[in-house]
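The excerpt is restricted to a subset of chains, each kept in its original location.
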Amino acid sequence: MNDIITRGLDDLSAMWRIRALEEKIRELRLADQVVGSVHLAIGQESVAVGACSELRAHDALYATYRGHGWAVARGVPPREIFGEVLGRVSGVNGGRGGSAHFSAPQHGFHGENSIVGAGAPIAVGAALAARYDGSGRIAMTVFGDGAMNQGAVTEAMNFAAAFGLGVIFICENNRYSELTPINDMVANPDLSQRATALGIPAVRVDGNDLAQVRTAVRLSVESAVAGRGPSFIEAHTQRLVGHYIGDAEQYRPAGELDADREVEPIAALTRTLLASGVGQETLDRCERRAREEMDRAAAAALADPLVDPATAKEHLYA
Amino acid sequence: MPEIVKLNVGGAVNAALARALEEMPETLLYGEDVGKPGGVFGVSRGLQKRFGDRVFDTPISETAMLGAAVGAASFGRRPIVEIMWIDFSLVAFDQIVNQAANVRYVSEGRTAAPLTIRTQQGTAPAACAQHSQNLEALLLHVPGIRVCMPRTAQDSYDLLLSAIACDDPTVVIENRTLYAGTKQEVTVGQPIAPIGGHRRPRSGDDVTVVTWGAITQKVLDAADRLEADGVGVDVIEAVWLNPFDDEAVLESVGRTGRLVVVHEAARTGGFGAEVVSRVVESGAQLAVPPRRVALKDSRIPSAPQLAAALLPQTDEIETALREVVRS
């Protein structure tokens, strides 16, 4: 097998790991074993996989409530994610973060954030710290299309631009902010121009195309490492599921989901690999292994003890 | 033409919004996902269809939403803005505290801000720390802002209409765990009451409980347990927190000589402290020291069993009541 195919299979496996984890979480949520609000990124996996593959271990990633995939791509062990959403001692934050607000700094995953736009200024701080600690760390912050309309994001972008901080802003444009189309909420649908106007080099990429995502992120990393400051990437993508579990998705025009399923990254990469001569069973194995891994991780987490309520008051202060 | 209909809390809010939009042509209703989708809790469902562009969706820009309400209100509109979670109001607190609250006073009454902020708060299992806070106390320290916290379907209907009709900025704090509850009989179509007042869902002469919001149900459950033992609990549900009905509380405490305040918000700096202070400052004679039952000062963990350990539960309320009555 040539390098391209090897990489393709790695990517496919990486995406399947995310999707299998999320589908498992959905299953647990529908069975009420997981409770509360859960936001899945099914269909968006390529952005996380592509972007994280260009980050170094010491770089800092900041995600949103829709962050499971980014955590997996950063290397957070699935059992710790399952444990977290299940409130088990194995949970990466002992159940305190939950699905929408967990973090694992030891894996360079500096956390989800459930306030739209709020992670961007915090990521700027990680890059600011790098100015002084000689680490060469850069920061990446990912947020949605809708978050572009939250003042915090503009403030963060300008702050990073003014001081030339090494921050990569990734806008996952999945066309919707909850139940509302982004194009109804902006006059100019090219969101990347906002970054350009702030003096930040910006590109729009097809988020389903791993190569495009990688190239954009690689150039951004290089630029940041070279001290040329922040970059902005608008990655077009789609979520194949509701904003939250239970979302009736009435806002979708007829046929949209079908079209999305054609272009979504797992389907697209599967097609490409098949066309390159990779056998169906090889492809199936990627999926099966991912599902098996996640089944095992979930089972392990379910068998882990619940976090002891007696610890609830700990860690409020140093 | 008052009429009795069966509505759950979400339905009652919807009915109140529909009536306001119908009877007050100056009302506007907007917020994130409020228009076409009808709200993430379905509370504004059908209203855009019925009232057209007076009901609309907005960008995720709470500062712009609230600022626009201040501006529109000063030009004769009566905006009703949904802030999806009270936690999100913190990205735009300036527009509430420094802007809306100042309009009337600073302009010497030349301008007004008759706007309503509908929001909801409270803990729900695994909602995460940023979607779980009870923040009424922050607003209650802001002179110029009216605040109410309906719980029943009837109050959800009535108070919202009073808030909308009120000529000052008013925050209506609902609780998302109540929207989809069972349907209750709600009288609709009555004249809209002025703001203010309290409810007394239980009466008794042995101990006064002042409470508000969804946790009132736990208070009532605890009260029922005491009732079974012949102890009468006077429950004052402060559905309006600004204006606060001091008289009702003082009258009750005057009878019972015992006071417990229960709220879901963090204990320190919660409005319970204000209630306790007003009672003791009044010189009311208490047989035993007053008590507060509230969130143990903490952030809210996602895992339900952890959160439950921090939140006031029926048992804890019952214990507090029994101790206060016993001493």
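Should a chain be cited, it is by its letter among A and B, assigned in written order, with residues numbered from 1 in that chain.
Here is the rule we use: a residue touches a chain if its C-beta (ideal position, glycine included) is under 8 Å from a C-beta of that chain, and two chains touch if they have at least 3 such contacts.
Quantities reported herein were computed from a predicted structural model and do not represent experimental measurements.
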Whole-file subunit formula (labels as shown): A x2, B x2
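The working rule: only the chains that are shown with their structure count from here on.
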Centre-to-centre distance between chain B and chain A (centres being mean Cα positions), rounded to whole Å: 36
Chain B residues touching chain A - in the complex, by the definition given at the top: 32-33, 36-37, 40, 57-64, 87-88, 91, 124-131, 296-299, 301-310
Interface residues, chain A side, partner chain B - complex: 34-37, 65, 84-85, 87, 91, 94-101, 113-118, 146-147, 149-152, 177-180, 184-186, 250-251, 306-307, 309-313, 316
